[in-house]
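Here it is, the structure, as structure tokens.
Apart from one protein chain that is not included, each protein chain of the complex appears where it belongs.
Letters are used for the chains, namely A and B, taken in the order the chains are written, and counting of residues starts over at 1 for each.
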Amino acid sequence: MKTKSNIERILESGGFVVTSECGPPRGADPEVIRRKGNLLKGVVDGVNVTDNQTSVVRMSSLSSCLILKEMGFDPILQMVCRDRNRIAIQSDILGAAALGINNILCLSGDHQKFGDHPKAKNVFDMDSVQLIQTVKLMRDEGKFLGGEELKGRPVLFIGAVENPFADPFEIRAARLGKKVKAGVEFIQTQCIYNMGRFERWMGMVRDRGLHERCAILAGVTPFKSVGMARYMKNQVPGMDVPDEMIERLKSVSKEKQSEEGIRICVETIQRLREVPGVRGIHIMAIEWEEKVSEIAKAAGLLPRPQIT
Amino acid sequence: MRLSYPTNVKIVKVPCTGRVDILLILRAFESGVDGVYLAGCLEGECHFLRGNLRAKKRVQYVKGLLEEVGLGSGRLEMYNMSSAQGQRFAEVAREMTEKIRVLGPSPVKRRGDRSKVKG
Partner (left out) sequence: MIVANRKSLEEILTMLKPYKKVLLLGCNECVTVCAVGGEREVGVLASELRLARAKEGEEIEVREQTLERQCDHEYIDQVRPFVGDYEVILSMACGAGVQYVAEKYRSKVVLPAVNTTFLGVTLEQGVWLERCQGCGECVLHMTGGICPVARCAKSLLNGPCGGSSNGKCEVDKELDCGWQLIIDRLKELDQLDRYEEIIPVKDWTPARDGGPRKRIREDLRL
């Protein structure tokens, strides 16, 4: 084992991993995180905290991770390249490790035009692939990007994201290959609705042997309503929602739609467990964290091993 | 055809409305005219193929400038007609004159004095 990460530990022992997400508040109230954390107790092996997701200002991922760590979770720090240059990035990596955070998820980040401060300057001093390289360099070689030695290596389990539903499809496995080459150890995918396309992507990934060099956690998100499904289909880039799912939600009454959405999610998880190379599930229930426990239970993912 | 049309319409002959430049129209307004209109061939029948389409775009553009400047876009128009349509020509002249009469004299007009066109 390279790190103290709970996810790494479970993966090494051949287990199936369950992770989820917490969205921090648009304010300085730590109770919001604590409340969300409480909903996930005993349900996850690791929990992501998003980093100003969709470029909307929220409490920082690092501080929220610390609050969750104090509650007994093994948090996953999400770090985007949009807002920080390499100096701040390396500094935050050291800080996270010092505070006992064991996992980092490296992302490029949504463009600032989507958020509440579209006039901001964007940074993108590096991209997600280079960020992965940076963490690996600091952890395994004890060096800064500039080449100098650092004292006290940050020990973090390195993760990233891949989206099998973004274009161009043909290079999505090659892109994962780049991240693996850069040093990524686990991947969380964008939420999956189109199983066919996901399975094709996994085929390409397996052909390159990437599933053995990093752990792929398949992402799922339950639909709250047919409106949400339509929104995700039409308004969110890089999302592939098949029409059959929309039809399925439409076919039930309004009050029953969220129940159906959960059912679809549970079925998806069960199908994903059968896909060779999938080593875990990442449940993203945006502003619906209370359902994660129900979903995990229905999908037969509980109980989770104790976090030591 | 010897039809009559209002005497306040001064005609500037050009080989094609495509010859009419943005600056030509603006300078006309600078000199104090109350309105300007272009009479071009029917769309699709431009003798020089697309000149009247270029003119149409320029007229739209200048209408925007006239709004910004405060003269209003109504003082400039583009009309299309064939050279055989004498009646239409007279009709348009009357129509435009009436339009401008309602809008009133151009606020840029200086009594008597022809203001300098070039600085």
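One rule holds for everything that comes next: a residue touches a chain if its C-beta (ideal position, glycine included) is under 8 Å from a C-beta of that chain, and two chains touch if they have at least 3 such contacts.
Note that this is a predicted model, so its numbers are computed, not measured.
Student: Among B:27, B:47 or B:101, which residue is in touch with the absent chain?
Tutor: Going through B:27, B:47 or B:101 one by one, B:27 is the residue touching the chain not shown.
Student: Taking the entire complex into account, which one of A:86, A:143 or A:197 touches the absent chain?
Tutor: Of the candidates A:86, A:143 or A:197, A:86 is in touch with the missing chain.
Student: Out of A:14, A:168, A:276 or A:303, point to the residue that touches the absent chain in the complete complex.
Tutor: A:168
Student: For the chain that got dropped from the picture, name the residues of subunit B it touches.
Tutor: Answer for subunit B: residues 21-23, 26-27, 29-30, 65-66, 68-71, 107-108, 110, 115, 118-119 touch the chain left out.
Student: Please output the residues of subunit A touching the missing chain, sorted low to high.
Tutor: 81-82, 86, 108-111, 113-114, 122, 124-130, 133-134, 145, 161-163, 166-168, 171, 174-175, 177-178, 181-182, 190, 237-238
The rule we apply is simple: only the chains that are shown with their structure count from here on.
Student: Averaged over CA atoms, how far is the centre of subunit A from the centre of subunit B? Could you give it in whole Å?
Tutor: 64
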